[in-house]
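A short worksheet on the structure shown next.
Shown here: the complex without one of its protein chains, the others still in place.
On to subunit A.
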């Protein structure tokens, strides 16, 4: 049977084109790769190559014809022993590839465009997250800094699993730029505690590659500000590969390091990335406040088979909290913690934002306001049910974070609360964030750019109409 040469689609969006010129005539012999015609699309003039050998039997569309639809037969190619007479007018029934194309991909797309999409999209699956493990009565609580808790978490997981290693700038011989990896080189050696050159983009990619090969890297960024150099590898390579591979290959990797403002380090070293990373499907994003959460969640993160963003904070590193003395203290990722139960108003925060909330509580108590404080701990997947449940009880919500205000994590929470608990709200949600400015250096301006305890108190009073 003669082969039909069809009007080709020559770009992702092309629907029709002009057949400007034939470069072969009827009776010409062609082989695969020969240019047979020129076609003008809306973007360019393109050459059409023969994809098979044969003799041009009939030109079905004359040179100069405009608006030739994609998949229209434009010529017939005769195979060995066929004659032009046998090549009658082409059939355009369902057997031709052109029609077949229409009846599958093409039609599916049209149908999707015509009907309300919402009805066809399956719901996102709900994932139940286990509660925190019970801490047995009588468990010794050890005052521990966040710094020590993070180090202990890494050390315990490295003892447990030989595939876990840590890499980053100054993590080994220097003992960590912020001393988080103190002592790890001495215990685990330079095979598993690897100093890298100052090449964030490169070593993030090396880490992801090692993870794709089955190792479990902990990649330390000296600060997450520097991870902007590496964000392509984090998002395009680490977060998306599992999906793009149909579940065959993922990246069990933890990216960790200090995030957000420290003190007086200026605009390029002070950004909070919680909202950025929280937007990405395929990542989990953790931002702990207490030492116990830092330890339990970092251990969970290292064991998790997915890419994890673990946002620490330099100011919190030196703060001390009780950590339960247990052999293997692992917390669930994706579960918020009720920091303080209350009934009048819900305050949601996480990471360093919690420090403002905790200080505001004393003043709020003086004013007789009984606030429920939720420490999210994990930004993605977010424990929205915990927030919604609390708001249904209190009717009021304030969120507190240090990041920029536009498209902040608080904005997302406020939006979901108004969708899922609108009738329960007694006041507009107030989202407290950093100011909409690059971080200034001057001490007075820096203070103004960050949230403060007074703002939290004021916002809580406002939603309580007090």
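Keep in mind that, in the parts below, a contact is a pair of C-beta atoms (placed from the backbone, for glycine too) under 8 Å apart; a residue touches a chain by one contact, two chains touch by 3 or more; residues count from 1.
Heads up, the rule we're going with is that contacts and distances are computed from a predicted model.
Participant: Write down which listed name, "Pyruvate dehydrogenase E1 component subunit alpha", "NADH-quinone oxidoreductase subunit D", "ABC transporter permease" or "Thiamine biosynthesis protein ThiS", is the UniProt protein name of the chain that is not shown.
Facilitator: Choosing among "Pyruvate dehydrogenase E1 component subunit alpha", "NADH-quinone oxidoreductase subunit D", "ABC transporter permease" or "Thiamine biosynthesis protein ThiS", the correct UniProt name is "Pyruvate dehydrogenase E1 component subunit alpha".
Participant: Among A:282, A:332, A:405 or A:440, which residue is in contact with the omitted chain in the full complex?
Facilitator: A:282
Participant: One chain isn't shown here. Among A:27, A:305 or A:454, which residue touches it?
Facilitator: A:305
Participant: Consider the whole complex, including the chain that is not shown, and state which of A:144, A:181, A:223 or A:237 touches that chain.
Facilitator: Missing-chain contact among the listed residues: A:237.
Participant: Against the chain that's been left off, what residues of subunit A make contact? List them.
Facilitator: 6-12, 14, 32-33, 41, 43-49, 51, 70-71, 97-98, 100-101, 104-106, 108, 120-122, 124-125, 165, 190-191, 194, 196-197, 199, 201-215, 232-233, 236-237, 241-250, 281-282, 284, 305-306
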